[in-house]
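Every protein chain except one is present and positioned as in the full complex.
So, subunit A:
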Amino acid sequence: MRQLPAWGAAALVAALTLGTLLAVALRAEVGRGLSPGDWAAIRFTVLQAVASAVLSVALAVPVARALARRSFRGRGLLVMALGAPFILPVIVAVLGLLAVFGRGGLVNAGLAQIGVAPVSIYGAGGVVLAHVFFNLPLAVRLLLQGWLAIPAERFRLAAQLNAPVWRLLEVPMLARTVPGALLVVFLICLTSFAVALTLGGGPRATTVELAIWQAVRFDFDLGRAALLACVQFALCAVAALVAWRVTPVDGFGSGLDRVVARWDQRPADWLWLAGVALFLSLPLGMVLWRGVPGLLAMPGDIWVAAGWSLGVATGSTVLCLTLALTLALRGGWMASVLGVLPLAASALVMGTGLFVMLRPFANPTALALPVALVVNAVTALPFALRVLTPAVADIRASYGQMAALLGLRGAALLRVVILPRLRRPLGFAAGLTAALSIGDLGVIALFASDTVETLPLAMSRLMGAYRMDAAAGAGVLLLALAMGAFWICDRGGRMDADV
């Protein structure tokens, strides 16, 4: 009986991941094979993911090293800001990058001053640029963990012996951490949809996910979409399994604001730190600069879209946390397997599967919001589980025996001990889920109709119509909602929590 909720949650997650996969597999027109365009999409997906991973991690090495060996005012803030892109709505970042690197952006204005021909952000270059924007901070945090895992005494010993720190300590550490960081970034970029949708496209910059979307939305070719979804799942499943096994690290780690005393600092450190701070803050600054004045002049349907986004995010958060908590309490293989499955099944694959499954019974576009709610919840599940599972295990280790002696079990154990002790991780997980859901531009684009839209979708439509000032206003609102939702949930978990 007590296992029942966990099995229910597992069945739901399995249905949405493996079930949708089965649906696309059955619907896929395998006999037709992959067209040259499909092969181009597969090739581009893999190549841009490789390029994004290599660039992000290569740039992250000097930045992480500078952060590891420098202590300065605002270092904690910078480290914290490096965690922000995880919950930053993709479409907002893209708008910011357009303002800096786009046709009328700062960079091209500067180039025009010195008489150089303008560069275009659209295409493969822009896709990789946006991916580096999102994943460079993540890679820095991953590598910084590696740096801080080197005991301070070794640096002292190396300094005392006048030994080369880089060769003696840092290269061996990087040899251990870089492969994991590369894989994580590679995996994230494999499933990139919103970036490809806004900056890519065309025969030379279409990812598999974008090709799925085009097959559904423009060609109404579900057989081809399903076939591509199978390809995407295979790509992700392989990468996800490898990444989840290879990487003991994750980007949520705390304690990154620690500083280790070092004797081998170089002035170039400041250059790297200033560079990365500028690269990350300038696009967001531009969104605020352009968006705030237009905030009140936005069309009314933007506010309606914001309302839908909040509704979907609230539902997603409740569903995701319910699933995550149920599975975390059960623990064991179920939590680990279901913690990986949604990573392999991307939102677009799940969406295509649901589209195929729902179409005989209902008009899929009428179900856009409920589908987005469920898919967002499942997409965020691995992250919520990663936060909650160790926390539940900690509580059991610390208080399990006492609770057993007091005869606390079942619902009483949950109410008296586990939920109050879980407040902080629950708040954090809720914040992540809500922010991810508010900023999501994935499955909603697949199901969307003209009548109901979420805020990211409305924003992308404004951008598509080149109404950049209105889009910037919507971007500010979206940014405020996503960050605000995270802050409120996280704060709610911390407030008056007794450690």
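Everything that follows uses one rule, which is that a residue touches a chain if its C-beta (ideal position, glycine included) is under 8 Å from a C-beta of that chain, and two chains touch if they have at least 3 such contacts; residues count from 1.
Throughout what follows, contacts and distances are computed from a predicted model.
**Student:** Of the candidate names "Response regulator receiver domain-containing protein", "Cytochrome c oxidase subunit 3", "Aspartyl/glutamyl-tRNA(Asn/Gln) amidotransferase subunit B" or "Thiamine transport system ATP-binding protein", which one corresponds to the UniProt protein name of the undepicted chain?
**Tutor:** "Thiamine transport system ATP-binding protein"
**Student:** Hey, which of A:R359, A:R409 or A:R494 is the one touching the hidden chain?
**Tutor:** Per the contact definition at the top, the residue touching the missing chain is A:R409.
**Student:** Among A:S71, A:N363 or A:S398, which one touches the chain that has been omitted from the display?
**Tutor:** A:S398
**Student:** Need a quick check: the contact residues on subunit A for the chain that isn't drawn.
**Tutor:** 398-399, 401-402, 404-409, 412, 415-417, 420-421, 423, 497-499
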